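Removed: one protein chain of the complex. Kept in place: all other protein chains.
Read from first to last, the chains carry the letters A, B and C; within each, the first residue is number 1.
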C-alpha cells in the first residue's frame, strides 16, 4: 500500500502495545473505553464515571470539545469540561480519552488527556494530525466517514512521521446508502488493518450503528474479529443526554455487554476483557 | 417498516426454522453451506464434495447457471451442471443449494435443488421472486448490492406473498466507496434482520470480502452476531477455479474456520456448528 | 475497458443512429420521450398522449409491467396496458417505449413496443438481456442503481452479442449517501459513454432526481453535455398519478422544458429538439 511506511507491519508478530495507566492496548486483552458523548456537568460525569469504575472499566471517554453538524447544537463545555474530566480522573483513577479539534488546542488539552482523540470529521485535518504527532500522549484516530482504509492509514502515517508512535486506530462506521443505521460499520476493517499494520485497532459500535440495541451484537462481532478495544457511549440517563442519547447504553446494559464480550474474547483467543 | 407483513416478527420468540434433509436452519446451530463457485466438471465437484462431507458439512453449494458481469466469462455448465450436482448428492447425501436466474428455469432446477438460490443481482427481479414463491423448495435470497434492508425484506415479502414461506436471507456485502474489499460486508444487518423478521439469516463472507484471508475472521464475526449459517466458497484447487478463486478456501483451511467458529458459536449462546 | 468489444467506439466519428418511426436517435437532434410512469386507464393515457402529441413529442413512454419495490404496490395493467398503448399509438402516431421484466414476456411485448425498455433493477438480469438481444426492436437499457459504467456497458455488450445492435443507453441516477434526491444523477456519464461507445445515450431526469422542480435544470445540463435524448415522466394530473407523481411534470411545464432545452441544444452544437 503506497505511502504506508511507519505504520506498516514489518513481520507477522510485529505489534505495538500502547500503555495507558497500567492497561495495555494492543496486547492480549480487549480494552473497553466508555462514557458519555459529552461532559455535561459535574453530577452527570461523576455518576457515570463511578458506575463505570465499579464495572471495572479502565478508560473514561467524554467530550469537552464537540464537533457538531449544526452551529446551533450543544458544542461541549470546553475548558470547563476538561476540568471536570480531571476531577473524574482524580476520583476514580480512570484514564481519560477526549477529543481535540483545533491544532491550537492540543497543548491545552494534552495535560488533561491520557489519550487524545481525533474524530472522523478531522481524519484528514492535516495540521491537526501533525500537531498530534508532536504530542506526548497516544492518539486515537477515528476513520473518516468516507475514508478508504488506505487514506486512514496514511492519516496515521502523518501522526507517526511527525514523531508520535502511539497511534490507536478506531473503526466507527462509514457512510453508505443504507440509512437504517447511522453509519455502516465496516468490521472487516479490523482484520484488514491488523494484517497491514502493527497498530492497535478498536471499534466504536455506538457511532457505527447509532442504535442502542445494536451496540452489543456489534461489539461481540468486533471482538470475534480481533478488535483490541471498544469505545462505547454509556450514560446513566440516556433519555436526557445532550447528545447521542439514542445510541447510549445504561451502565447495567453495558455490564451485560462486557460479560458477553468476555466469553467471545476468550473463544477467539484473547485473554478476556481488561479491567482496572 | 412499511410493507413488511408476512416477513415481520410477530413476537420475541417468533422464528421460522427451515428443515433441509435433517438439518434445521434458523434453530440453535450454525449451518455451514460450502462448495465451489461454479460446478466445473465431475472430478472437481466429486473431489470437493467428498472432502466437505468428511468435514461434516451438510449442504453443498455450486452454481450451474452463473450470472457473470461479462458475456465473455464462463457462465456455468447449465443443465449438465445440475446433473453433476445430483450425482454429488447421490454420492455424499449432502443437500444442494444452487442458483436460478430465469423464472422459466425454476421448474427444471427445482428437482435438483434442496434450496433455490436467488443471487444479489436478481434481488429485485420480481418475476423471479414470484416464481420462486410458487416453488416447493426453500429459497435463499441474497441481499442486493445496493439494496437497503427494507428493500431486501420487501423482496422476501414477494416470495412469501406468492406462497412460499421458506425464505433464508443472506447478507453478502453491499457496494460502497471502499475498494480494498470486493464489497463491504454489513454484519450489523444480521442482528437488525433478526430483530425485524422471523426468518433465518446467513452470511456469505466469500463474496462479502472477495479476499481469502478475510473469510475466517468475517465468519467468526457473523457467528458472534447471531448468524444462522454461513455460505462459503471452497475449492480443492483455488488457483485453478474458473471463478472466484481469490476468495475460495481449501477444505483444510475451511475445517479450521469451522473449528474457530464452533468456539465462537458456543460462546455466543448457540449449540455449535451443524454437522451431517 | 475489458470485455467492451461490440459496444466500443472504433473511431472518432463512429456512431450508431437508431431509427424509430422517422426519428433518428443518436444523430443531431435531442429526442424527447415522455409519458406517464404507468398506463393507468384509457382516459389517462389518451389525454396525456394527445397533449404530448400536440407539443410535438415523437415517443410515448408508459409502463404496462411495473417493477415495484413492494408486492403490495400497483404493478401495472399488464397485457391490458399494452393494448392501451397500442390504441394511443394508433390515435397519435407516436412510437411506444415500454418496459419488459421477464424474458418470457419479450415475445408478447415486442409487437406493442417500438422500443423495449430494460429497467435499472434488471440491468444485470442476464437472461433478460440475452432475450432482448434476440428481439428485433431497439432496446433502451437503463443503468443499474449501483452499476459502474463498465458494468453498464458490459450489459449492453450482452444484448449486442446476442444479436441486437440497436441499444440506447439511459443514465437515470445512481444510489449514493445523498438522500435529498431520490438518486444522484451522474451526468458525467454522458460524455464518458459517448467517448467510449458508438451508442446513443439519453438521460432520465425524473428518476434521476425524483423531484419535479429539478427535472428542467437537469434536462438542460444533460443536453449541454451531449445527451441524445430525454426520458421524462409527464402526467396531466400528477397529484393523482398511481406512481411517481412527485417527479411528474404537467404537459405545459414539459413544454417549457423543451423550449429551454431547445436553446441549450443549439448552443451546444445540436440541431435542437426532435419533433414528430
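Note that in this section a contact is a pair of C-beta atoms (placed from the backbone, for glycine too) under 8 Å apart; a residue touches a chain by one contact, two chains touch by 3 or more.
The model shown is predicted, which means the values in this text are computed figures rather than measured ones.
Student: Given the contact rule set out at the top, which of the displayed chains would the hidden chain touch in the full complex?
Tutor: So, taking every chain into account, the missing one touches A, B, C.
Student: Which one, C:187, C:202, C:243 or C:274, makes contact with the chain that was left out?
Tutor: Residue touching the chain left out of view: C:187.
Student: For subunit A, which positions touch the chain that isn't shown here?
Tutor: Answer for subunit A: residues 2-3, 5, 67-73, 75, 101-105, 121-122, 124-127, 144-146, 151, 154, 157-158, 161-162, 175 touch the chain left out.
Student: Even though one chain is hidden, which residues of subunit B still touch it in the full complex?
Tutor: 175-177, 179
Student: Could I get the residues of subunit C that touch the absent chain, sorted low to high?
Tutor: Residues of subunit C in touch with the missing chain: 146, 148-150, 174, 176-181, 184-188, 190-192, 195, 208-209, 213-214, 217-218, 220-226, 260, 263-264, 266-268.
By our rule, only the chains that are shown with their structure count from here on.
Student: Counting only Cα atoms for the centres, state how far subunit A is from subunit B in Å.
Tutor: Their C-alpha centroids are separated by 34 Å.
Student: Could you state the distance in Å from the CA-based centre of subunit A to that of subunit C?
Tutor: 49
Student: Would you mind listing the residues of subunit B that make contact with two or more other chains?
Tutor: 146
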